[in-house]
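Here the complex is missing one protein chain, while the rest keep their positions.
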Amino acid sequence: MNDQKILSRLLAEAPTNWGRWGADDEVGALNYLTGEEVKAGLGAVRQHRTFTLGVPIATAAGDHVFPGRWPARHYMVADKAGFEAGHWQTMPGGLEFADDYVSGFAQAGTHCDALGHMWFDDKLWNGYPAGSTNGGMTRAGIEPIAARGIVGRAVLLDMARFRGKPTLGRAETFDHRDLIQCARAQGTEIRPRSILMVRTGWIGALRSGAETIGADYWEPGLTFSLDLVRWFDEMEIPCLVTDTLANETTYEPETGTMLVLHAALMRNLGVVFTEMAWLDDLAADCAADRQYEGFFCASPTRVSKGTGGSANPVFIK
Amino acid sequence: MNDQKILSRLLAEAPTNWGRWGADDEVGALNYLTGEEVKAGLGAVRQHRTFTLGVPIATAAGDHVFPGRWPARHYMVADKAGFEAGHWQTMPGGLEFADDYVSGFAQAGTHCDALGHMWFDDKLWNGYPAGSTNGGMTRAGIEPIAARGIVGRAVLLDMARFRGKPTLGRAETFDHRDLIQCARAQGTEIRPRSILMVRTGWIGALRSGAETIGADYWEPGLTFSLDLVRWFDEMEIPCLVTDTLANETTYEPETGTMLVLHAALMRNLGVVFTEMAWLDDLAADCAADRQYEGFFCASPTRVSKGTGGSANPVFIK
Amino acid sequence: MNDQKILSRLLAEAPTNWGRWGADDEVGALNYLTGEEVKAGLGAVRQHRTFTLGVPIATAAGDHVFPGRWPARHYMVADKAGFEAGHWQTMPGGLEFADDYVSGFAQAGTHCDALGHMWFDDKLWNGYPAGSTNGGMTRAGIEPIAARGIVGRAVLLDMARFRGKPTLGRAETFDHRDLIQCARAQGTEIRPRSILMVRTGWIGALRSGAETIGADYWEPGLTFSLDLVRWFDEMEIPCLVTDTLANETTYEPETGTMLVLHAALMRNLGVVFTEMAWLDDLAADCAADRQYEGFFCASPTRVSKGTGGSANPVFIK
Partner (left out) sequence: MNDQKILSRLLAEAPTNWGRWGADDEVGALNYLTGEEVKAGLGAVRQHRTFTLGVPIATAAGDHVFPGRWPARHYMVADKAGFEAGHWQTMPGGLEFADDYVSGFAQAGTHCDALGHMWFDDKLWNGYPAGSTNGGMTRAGIEPIAARGIVGRAVLLDMARFRGKPTLGRAETFDHRDLIQCARAQGTEIRPRSILMVRTGWIGALRSGAETIGADYWEPGLTFSLDLVRWFDEMEIPCLVTDTLANETTYEPETGTMLVLHAALMRNLGVVFTEMAWLDDLAADCAADRQYEGFFCASPTRVSKGTGGSANPVFIK
């Protein structure tokens, strides 16, 4: 059934945070990340070891992108050969330089979505009209999120390891109860206002070539239920970080509805999505020392009027 | 005098760190940022208040860029009007989306330079050949820096306020002794391995239109001396952050030599340059509470083979 | 006076060709260019000498563009140095290649405007709604013009030479009566359905640096009058070619109205504008042999949904 009103009906009873932080709010559940949460994040650090979670972009092989997008690209503008060929002049004194240009989606590589990136019923996060996206994000773009930063305590939930697999399979799903069980098995505590980093192993499978992006692309990930949405709401989750392109399973099996959590969590609750994070190295480390919590810091590129921004999140254990 | 051998002579007696961290090193003075320094950074936080230091990019008015570069640009790919016009189809279930594309220099907006971004005498940082920049950075590109992240204790040195000005003037210079005096006046301690954030007020002047970028562009900033280089070396400064486009005064007044500190600090010592940081809001806050130190975290976009990467650094007081 | 209704009033009595070639027409006055006109164009050739009228694009110095646009850029993707550096592999057998990327406005360099490029009162050429431009030209884009080509007999009217100047001055204007006098002085016949190539010398002045594009940019060119519009209509002029960025003087001196002929000729009559043509070399040749007529052929790049397309028109004497 391809009915464009499914989402409206599906979420009729679901909670929203519209208006909760004022009529002009553009950062949603990041409001939960107060100084207290920053303090909790810093307090979770024990070993002072740093991990970065950004994947390379504009790679020679071509980046992995959601169907309909295209890879970021890297172009050298100046290099030594260009100086030798006379296209560039050595600076007074003797300095030469390499310079380069990059083009790609604002959401290239690991990135944060703006709250207005997706909508239904012609309304974005907080009730802003869909027309406010025309020609650039006038409301709920990435700028306010970039200006604020995403800083707090995060926990890694390694769903792939929890299920005893190197990676979850195509279209494999899980929900908040699985996250809770995974945390318990790991000895990790999901607290209110925790930033959730959920590992499926999927980006690793794409990068190794074990999985590919084709016409029938269907990512593993969280699947929708009203209970799940209520749990995110009650737990006041500010930010969901995963190692998939879209942070949730692509379709709901029963209805064929696409990307329901973008509607239920992002558009309705204001949860900020951090997508395509590289979690494999961190997960291996956590599996070894059993420390799954730490300090998280993500600050996307501040793209004017942008629907998102590339980020290279930092996690410190 | 425009003599392409000036730099060689000028720096003949200056210290270098080539080989210090092995023949394959690509992160230079970031090696100073050990777990101890991460710990020191976390320990410097008192108020748990967060500042982001990235300027907006791809702005409608046109970004401020160094002469020879051109502004980043933002293009909407999908918006509500595009759905209404039939260029895009609503997803199964009812979701629609805005999407956008960005192009710009790898060093667009606030960014970190790769250590190989500039060179003289045909050798980059650590002695890599200049030809390794051809067609993309094979050595000393931004990837290893992005993979590591820049995390530690930082101090803000507000040179403009120290001199009682809203902003330093065109071509106005200062050196390490000024930084030390500024720190003293602020009651700030520059410790070994501190990340230095130096404010001139310049980006603010560009953004307000008080200064413009023309043919005779000449930024204020640090000026070269052998003593200054030795001080950076002895203090083991890992990263220099400023609010100018190039982190140092554009020309040495006496020799006309351009960007000498890119040669002396970046190419020779491996100090990572973080340029074009937005420090005005932070500086006003620090002037009010006199707390100039804190936790610093920058993690540039991981551009494959890139000469640099956009960053939106986070500072926590 | 900045009154957004000036154009409506100014053109209330002016002729339009809306509906003349059917409700679905997208090529306007190009309909005048029948096989007869192609024959006339071929018949005008006497010496079989060819001139191309396209300016270089993506130049190192930066292209000349109308305020608000930005220059086209050229990026090498593959070159010999890239092969030597290992970024590319020699093909089986031994072949190597250079490859490159270009980005710029659809109207970069010498180009043809689509009929829907500009409008007022929310209606484009032929009455199509302005909203049909949203997200791409659904109506009156460059594709139908590119698919048809612009082929016929053209005459060069060298207004600069006619006025005894190397180039017309800033804001200098002329009208159809001047064109007629210029033609007479040249011994050239403007016939019905002639393609008009009007030389001001302006691009030459920009390229030599004698003129620059700044905040007060004001091109020389044709100036509006109802009589002029009627003359274009009666003469069934299919295409207007000039060596300025916008084919007409920038502002009407009395009203301050911008680009009135885009409204009167392009939007209302369907005359195709070919802008920024390089006419200086051709003009020098014509001045020498007094042959100002010939065969004209322009076929812009067929940009899908484009507002225009780059062209490199050919003129054969």
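For reference, chains read A, B and C in written order, and residue numbers begin at 1 within each chain.
Keep in mind that, in the parts below, a residue touches a chain if its C-beta (ideal position, glycine included) is under 8 Å from a C-beta of that chain, and two chains touch if they have at least 3 such contacts.
The model shown is predicted, which means the values in this text are computed figures rather than measured ones.
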item	value
Which of C:A14, C:V27 or C:A81 contacts the chain that the document leaves out	C:A81
Chain A, residues in touch with the chain not shown (by the definition above)	70-71, 73, 78-79, 81-82, 84-88, 103, 131-132, 134-136, 138
Chain B residues touching the omitted chain (full complex)	60, 73, 75-77, 79-81, 87, 101, 103, 134
Footprint left on chain C by the chain that the document does not show	2-8, 10, 35-36, 38-39, 42, 45, 47-50, 52, 54-60, 69, 74, 76-77, 79-81, 90-109, 116-122, 130-137, 143, 146-149, 151, 251-252, 255-260, 262-263, 295, 297, 299-314, 316
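Following the convention adopted for this analysis, only the chains that are shown with their structure count from here on.
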item	value
Interface sides of chain A and chain B: same vs different residues, half threshold	same
Rounded Å distance, chain B centre to chain C centre (Cα mean)	44
Distance from the mean Cα position of chain B to that of chain A, given in whole angstrom	26
For chain C, residues contacting two or more additional chains	73, 79, 81, 87, 103, 134
